[in-house]
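Read the structure below first, then the notes.
Shown here: the complex without one of its protein chains, the others still in place.
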Amino acid sequence: MVTVIAFWVLAILSVVASIAMVVTKNPVRSALALVGTFLCVAALYILLSAQFIAAVQVIVYAGAIMVLFLFVIMLLNLGSPGALRERGSLQPVIATGMGICFLIALLLSGSLIKLRLPAGARPEVYEPLGTVRGIGINLFDPKQPWLFPFEATSILLLVAVVGAIIMAKRKV
Amino acid sequence: MVGMSDNLAAILPAIIVMVTGFIVLLGDSCLPAWRNNGKAFNPAVTFVGIAVALFFDMTRMGAKSATAFSGAVVDDPFSRISILLLGVAAILAVLLSTTYLENKKLHHGEYYVLILFSLFGAMLMAGSNDLITLFVSIETLSVALYVLAGFARTEERSEEAALKYFLLGAFAAGFLLYGIALVYGGSYGLSHTGQATTNLTEIGAGLAGSGLGGVTVMFGIGLALMFVGFAFKAALVPFHMWTPDVYQGSPTSVTAYMAALTKIAIFTVILRILSVLTPISSVWLMTAQLLAILTMFGGNILAVTQDNVKRMLAYSSIAHAGYIMAGVVAVGAAEGKFHDLAISSTMFYLFAYTLMTIGSFGVLIWLSRRGRDCQTLGDLKGLVKRDPIGAYTMLVFMLSLGGIPPTMGFMGKLMIFNVLLSAGLTPLALCLGFASIISVYYYLRVVWMMCFMEPDRETITEHATESGGTLFAIGVTVVLSLFFGLAPYLAQTLLAPATSILVR
Amino acid sequence: MLSTSNLAMWIILLPFLGFLHNAFAGLIWKKNAKKVVSYVAPGVVLLAFGVALMVVMTELPNAHDHRLIGALIPGTSAATPWINLGGLRINFELLVDPLSLLMAMIVTGVGGLIHVYATGYMAEDPEQPRFFTYFNLFITMMLILVLGGNFLLMFVGWEGVGTCSYLLISFWYKQSENAKAGNKAFIVNRVGDLGFALGMMLIWSVFGTLSYFNDKGTGVLQLAGAGHAEGAHTALHAISVMGTPVSVAVLTTICVLLFVGAMGKSAQIPLWVWLPDAMAGPTPVSALIHAATMVTSGIVMVTRCSWLFSQAPQAMQLVGYIGLATAFVGATIGLVQNDIKRVLAFSTVSQLGYMFLACGVGNYTAGMFHVTTHAIFKALLFLGSGAVIHSMLGEQDMRKMGGLRKKIFKTWLVMWVGTYAIAGVPGLSGFFSKDEILHSALSSPGNGMFLYAVGLAIAFMTAFYMNRLMHKTFGVTAQFVDGELPHQHHSNFDDHDAHGHDDHAHGEHHDDHAHEDGHGHSQVHESPASMMIPLYVLAFFSVAFGAWAKFTGAFEKFLEPVVPQMTHLEAPITESMGYIISGCVAIAGLTLAYILYRKPKVVETGQLIPAETKTRWEKSPLHPYTFLLNKWWWDVVYNGIFLKIGGIFAILLWKVVDAGIINGTIEGLGWIVGGFSRLFRKLQTGYVRNYALAMLFGVLVIVLGVLGSWSIAAK
Partner (left out) sequence: MITTSHFLVLSAILFTTGVVGVLVKRNPIVIFMCVELMLNAANLSFIALGRHFGQVNGQMYVIFALAVAAAEVSVGLGIIVAIFRAKETINVDEINLMKS
């Protein structure tokens, strides 16, 4: 019962926050709304027994990434809402319409609802999958395919560092 | 149980490229002697690194196909051929880069680092056997290319290109990731272990065994959304709109590089995934055909009225993505020996496309060696008189792009046309014919400008930098385009191993 | 030891090496490039002619049995694999048989002479090496076309000559009209090429191969030939592949598609519009490409496939009637042209129609005979007209010529030979080849008499307009006074003339008396020896070749193994009777033109007598003085009938078909494509969010497409 209430509260909150992010004109408020969504999603992760990911979500997303966003917004002095005024166009209407079509297609196809359940699996039962230990053992298990992409990710991050330095350093 | 040395051997070319990337990065930032001679050292080391990687790639050509890293990576003739093409493209791009970068005062070591790391990402894409490896490697390639697109930081256009590419690329990556999630969710019951999986080998085996009954609709939607990510990278209509802006704005050497590299890498991925999906080809064949037709006509029609050569070539590359996509459709539809033929024909066209694209952008780079970017049709006026080398090589590339014999482009189109007919896709084949007739209009315009107009701007007196690397790269592409156009069988033999895609 | 196949390969390789040399001549020889090129370019072609001659000499004894020599490179018995198209690997193979050797000799022989001529013609041009680069490449491609051992190689050559033609038409690109003509030629030809390509694909899907001949006896022409032999004593359409008969409908479709390709290259109605425009290029180009070689490749192709055509009677009829129509219309338009090169251009169109007529009535040998003689005398005429233009410093309008006979007597002499040859004066080449065609038209089943009558009319017109050309160009009386340089205000004539005949009214204005003294000819001079020697050689063959070939029967015997012999009806007249009739017609045509154009001023404008103060009777057209002054009103008749009716034909077919349909289609398509292009470009707003919207649209398309297919497939 607690799960149900928690889910609905968090679900509604996250959707509201995400819509707020899209609707509001002030980038700072958008960022804050996004932080709200991230936090709700983190809480949902806990409901899904993914504690480690939930923690990472809070630390990396809500913490680091969003701070970076806010930092850039402030750095570029884009806080004032009037700076980027929307002008009348059909774009938002068409976009929303097509987005809703997309959602309806996803839902009506039944793809998200008709799920195959593994024999004997009981998703509602808590399983200690998402602890740091569980994640760590799996991540570095040579029988699992994670090791290689994990190493490849390090190159990706290196590229990102090099790229960010090139793009942002002052002297060419 | 595969030993670690086998695992590493399977990705040896990629590792060599990566290590070269580290060497250049460290050398350029830590060694003063290196830094002072960066103009020579960086490209030289890059060149040697890629060449060594290609050498090892070639030596492994006959080795047995295998998966490595518990199925995360696959090493089969198809990926080796693809890596070969990628390496060739990268080497040509490096050759084209040096003088151009010097002229634009962009000669930083990071350029080569990014080239090498993006090549690393592309090579991993070619060998990905798991959707998550695929996602990470696509992002490695993309992130490096975003930065490369904006490498000319003082130029607004370059920055604009980077921003547009980045925003839309991230958007597409969102779809790709969501698609992977849904594929993961829908794949339950396919794997022999009875678990949901993103491993292509397992998905392929499962689909071959159970067909459409083994998966849910979620799997289909996931595939569709994943394909959105691929279609963005491959610039299929209507995911193409970033292409002209990004190709135009990026430094031309980067444009040449990414036009070739991205297409090779992503079509390798598409071919691999669709060959996995062959048992359920009825699900995606219609949509893929539609995209191919849209892309062929969209790219060509948009190119017709284009006055900026870089943009025109961008649209033409879109059209060529459509032709390649038609080949991919044939791979899905053809059976028996024509299935193999469709794969090798598509690879042949990819190879031809690589040479033509790098070559034609290379000519633009060659013409830009007087310090001013050559971009518009007007810049090509009377080229035959001003710069016969540029004019004649461009002529060959235009003929090749237009599919006129005896060039590689013609042979590639002929092969695609042929496999389409063999696979019973006559309407698509006719579309290809008509689309390529449209394309003759604008390729001819370039020829017309070059050969039959008087130069209106006398640039011949301006100082032109000696550019041996550029000349060499253009020369290689011209000679290969003509040689394989005259003797396509040799290229077919060379690419023949590509037909064995390790699926199950 | 050099085998035949190796030798045959050298026919192609020599011009190719020449091409490579000329392309890099500027880099190798620096300042001497022009000089070296002027020796190398004709040299390689003439050398190739020598090789071709050698092959003919060595293989002539073998050519008479039905064995055809499938030659291979590089001299081994296994052909070199060239491209893999699934079920079949197409080899790089050459076919050395009488037909390909004949064409190779024409291409290298006549082509070589034109090369020699061009060294003189282009001597002043600073871009001469570039010109010869294209020229040698053209010869290479043409040789691949005729010597290639399968349809794909023919197609490669086919496209290659098209590209070279494009480059050469537009060679003098200072006049943008030239470039426009080049584009037109290229695009119209693409339409034909699509037909060829589709025909080729159909051949492949029916016959399972594209090779003409192969070891297993399953080559396209082998099967067709076997079917023909079968059909000779059973029914028609006896071609069968692996025991399965090929239906006539399929064969007809193949032949019609191939013929569409031939229409494009050989300028037949309705794809003929590019050829007269293409004359804008340098004269040697017109002679080589648009008279002697490339334009005949359609006839070569039809003849090559004659074994197929012979079993698709409807397709053959189509070929015949299209040929006849083209020949007739081309001739009528030729009557009224004033640009010397355009007269010859329409004459070429007309003669090409004749050749197709020959193919259509099943006498392929006659078609090839006419190809050969036409190559010789039309090259002669073009080169002669080039000499005239050369000596007139670029002037092409016949109305500004005249009286040139004395100035350039030698040119005049050889031009006369060419004129008599094409007009069909008894004894010259054109007479025999044309008569052959007329005779087989007469004896063909069906409307033999009709074909013959129209053919005679065309022959009459041919003789007429050629003599008109001669008189207007060289005629005894000058239309201007010697010794003066052209007026200043005429210096822009070159620009006008590049537009060809479009500015007819404008041109006529200059024809008025007021300008009679406006032209100076002090600089008219005979052309250099390098230009004259080829003319002499061609003139010699124009005279001698026809009679030699006819009376020794060598030509017929040579080609006999490669073309089917059709059954003909008994002709209502004997061959010698036919000689007399066609000879008379030719002479009548020449005479009429002589009567009309021998006098200094020919009124072409329609304004006949100044209607000043004259009595009614004096004003009357039947007044004897007026009657005689106006040469029995021949001019009126001429104006009324030839000019008006011919003009109507010209307007109807030239303007309506050309401008209305073909140009309309091409430009209309271009307009539509351009319109779409501009429309779609508006979508390319440069705004990220618009791009993202398009992507979302694409997402919907893909998702819905996959979902739709899924639900269909799941059922």
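Letters A, B and C mark the chains as written, and numbering starts fresh at 1 in each.
FYI, a residue touches a chain if its C-beta (ideal position, glycine included) is under 8 Å from a C-beta of that chain, and two chains touch if they have at least 3 such contacts.
Remember, it's a predicted structure, so these values are computed and weren't measured experimentally.
With respect to the full assembly, the chain omitted from this view is in touch with A, B, C. Which of B:Phe22, B:Phe56 or B:Tyr184 touches the hidden chain is settled by the complete complex: it is B:Tyr184.
Of the candidate positions B:Ala68, B:Ile115 or B:Ala161, contact with the hidden chain is made by B:Ala161.
Residues 132, 135-136, 139, 143, 146-147, 150, 153-157, 159-164, 166-167, 170-171, 173-175, 177-178, 180-182, 184-185, 188, 195-198, 244-245, 248-249, 311 of chain B touch the missing chain (whole complex, contact as defined above). Across the interface with the omitted chain, chain A contributes residues 3-4, 7, 11, 14-15, 18-19, 21-22, 27, 30-31, 34, 37-38, 41, 44-45, 47-50, 52-53, 56-57, 60-61, 64-65, 68-69, 72-73, 75-76, 78, 83-84, 86-87, 91-92, 95-96, 98-100, 102-103, 106-107, 112-113, 115, 117-118, 121, 123-124, 127, 129-130, 134-135, 138-139, 144, 146, 149-150, 153, 156-157, 159-161, 163-168, 170.
Panel shows chain C; residues 681-682, 684-689, 692-693, 696 of it touch the chain omitted from the view.
Going forward, only the chains that are shown with their structure count from here on.
With centres defined as mean CA coordinates, chain B is found 31 Å away from chain A. Among the residues of chain B, those in touch with two or more other chains are 217, 220-221.
Chain contacts: chain A has residues 106, 109 touching two or more partner chains. For chain A in complex with chain C, the residues that touch the partner chain are 91, 94-95, 98-99, 101-102, 105-106, 109.
Those residues of chain B that touch chain C in the shared complex are 163-164, 167-168, 171-172, 175, 212, 217, 220-221, 223-225, 227-228, 231-232, 236-239, 241-242, 244-245, 280, 282-287, 290-291, 298, 301-305, 337-338, 341, 344, 384, 388, 392, 399, 404-406, 410-411, 414-415, 417-419, 421-422, 433, 437-438, 440-441, 444, 448, 451-454, 487-489, 492. Interface residues of chain A, counted against chain B in their complex, comprise 106, 109-112, 114-116, 118, 142-149, 152-153, 155-156, 158-160, 162-163, 165-167, 172.
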